[in-house]
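Following this message is one structure expressed as structure tokens.
A protein chain is absent from this complex, but the other protein chains hold their places.
Our next item is chain A:
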Amino acid sequence: MLPNFSPGDHVLTFNWGLPKSGNVIVFEVKDAFYVKRVKKIKDNLIYVTGDNMKESSKIDPIDEGQITGKVIWKY
């Protein structure tokens, strides 16, 4: 998620409402939590991507139930 998020950053999430394209979200996949940016939402599936396109790995779309919250603060 470089350059917007760096290793060691802390984020605060908020889980009211669905995220929109461009929002950064925290979500859970197989007992691990990830932070990615919402690319698009289509057919109830949320497509996410990393900001660092050179190194970001592709991840399958997620559903609403996997979302922990929208990132509202980085500190």
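In this text, a contact is a pair of C-beta atoms (placed from the backbone, for glycine too) under 8 Å apart; a residue touches a chain by one contact, two chains touch by 3 or more; residues count from 1.
Throughout what follows, contacts and distances are computed from a predicted model.
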Options "cytochrome-c oxidase", "Branched-chain amino acid ABC transporter permease", "Superoxide dismutase, Ni" or "Dehydratase": UniProt name of the undisplayed chain: "Superoxide dismutase, Ni"
From A:Val26, A:Ile46 or A:Ile67, residue that would touch the chain that is not displayed: A:Val26
Contact residue for the chain not shown (choose from A:Met1, A:Val38 or A:Ile67): A:Met1
Residues of chain A in contact with the chain not shown: 1, 5, 10-12, 26, 29, 32-36, 50, 52, 54-59, 68, 73, 75
